[in-house]
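Removed: one protein chain of the complex. Kept in place: all other protein chains.
Showing chain A:
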Amino acid sequence: MAAGPAPPPGRLRAQMPHLRKMERVVVSMQDPDQGVKMRSQRLLVTVIPHAVTGSDVVQWLAQKFCVSEEEALHLGAVLVQHGYIYPLRDPRSLMLRPDETPYRFQTPYFWTSTLWPAAELDYAIYLAKKNIRKRGTLVDYEKDCYDRLHKKINHAWDLVLMQAREQLRAAKQRRKGDRLVIACQEQTYWLVNRPPPGAPNVLEQGPGRGSCAASRVLMTKSADFYKREIEYFRKALGRTRVKSSICLEAYLSFCGQRGPHDPLVSGCLPSNPWISDDDAYWVMNAPTVAAPTKLRVERWGFSFRELLEDPVGRAHFMDFLGKEFSGENLSFWEACEELRYGAQAQVPTLVDAVYEQFLAPGAARWVNIDSRTMEQTLEGLHQPHRYVLDDAQLHIYMLMKKDSYPRFLKSDMYKGLLAEAGIPLGTKRRVFPFMWRPRHSSPSPALLPTPVEPTAACGLGGGDGVA
């Protein structure tokens, strides 16, 4: 189950906050006034008090949390799976049925958070009890476990059998109703802690997590620590912050602007390729396409970053800059990006190349940076590292953003592109589900030597994972 040594029970509670929350829900369900309606359930000849029906549980949950029945059913099912509610009639399967099936609430003694991890010895005693009481009641996987435990705790097996017999004898002295209930409770507990093969193990956690030693040690707070804290908070206080009302308004305008461009919110034309199995949308919006859609051209006007990130937009912007004889700015920026994200070994060569082409006095494509930045950059070039051109790059970026970009948006070129760009017509949704087109896998980028214009023969990338 859990890799590594088992942590103490208190730790599980802290690690799994959902257990505490489930317990709170279950406790409020048992409230005499506000809780689920309890009734006595007749099972053959015995009468079991404080039982609830599945449908009552679902109704109560739906009402308490103001959720749909489907969600209430799901929540109830989760409670049952974790053993907080158990079925009276068929204790083998931990499922919630939204009908008259009777259920009861698990006693806190057997709650996962109280009695975890489940001890092997206890499991052995439980299985031995089952075996002694009636031969042949052990199911296959239980038999395997029994044999395995027998081998493992062979030295203490007498203790196991003795305990089992004691518990059975004590149980005989109880009333039949109590005996039945305790048996159900115990069975539920073991179904949760030792699930049969095929059933999901709800107590399973991901690997690792919390194995970092620092998390378990209480830091001795030294003077150094407090001094750092004080400095950090003072810096935070002094940091220029934007008024939250402005920040929040920014979200509204961002979402409002981008809403029509979001396929999951507003749909997409001609159709969403995942829904209609028609990849026309992808063909029309391929990275390099001759005729970009209207929405795409509009996006170039949202921010400078959007324009640069789109290869088609960037190409048009480069053309525009060429007309204004400032194309070297964009090229310089691109070269700096290549340096920043390039391989470490290439840094010196790239820096040299950039210097030769853009920064050296009399260079072929000399960029116009202010003298102070230029001086600092040239100084830094003596010890080239990947961030050495950051200041110059930022200066040029801002220049383009504040100056060339607004002019581009007002230019005839951009207006022309906007006017030319078309809005694709929506395709009719397929009515008959069995008329599906066969899906073809699209070619992987790993196969293509260079970015390629997609042809109409390109099929839909399904990637059905059956290897």
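Criterion: a residue touches a chain if its C-beta (ideal position, glycine included) is under 8 Å from a C-beta of that chain, and two chains touch if they have at least 3 such contacts; residues count from 1.
One rule holds for everything that comes next: contacts and distances are computed from a predicted model.
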item	value
"Chaperonin", "Serine/threonine-protein phosphatase with EF-hands", "AP-1 complex subunit gamma" or "Guanine nucleotide-binding protein subunit beta-5" - which is the UniProt name of the missing chain	"Guanine nucleotide-binding protein subunit beta-5"
Chain not shown: contacting residue from A:27, A:47 or A:265	A:265
Which residue of A:151, A:243 or A:382 touches the chain not shown here	A:243
For chain A, the residues touching the chain missing from this view	8-10, 16-18, 21-22, 25, 61, 65-68, 70-72, 74-75, 78, 200, 206-215, 217, 219-224, 226-227, 229-230, 232-234, 236-237, 239, 241-245, 247-252, 254-259, 261-265, 267-268, 272-275, 281-282, 285, 304-305, 337, 340-345, 387, 390, 394, 397, 401, 442, 444-447, 460-467
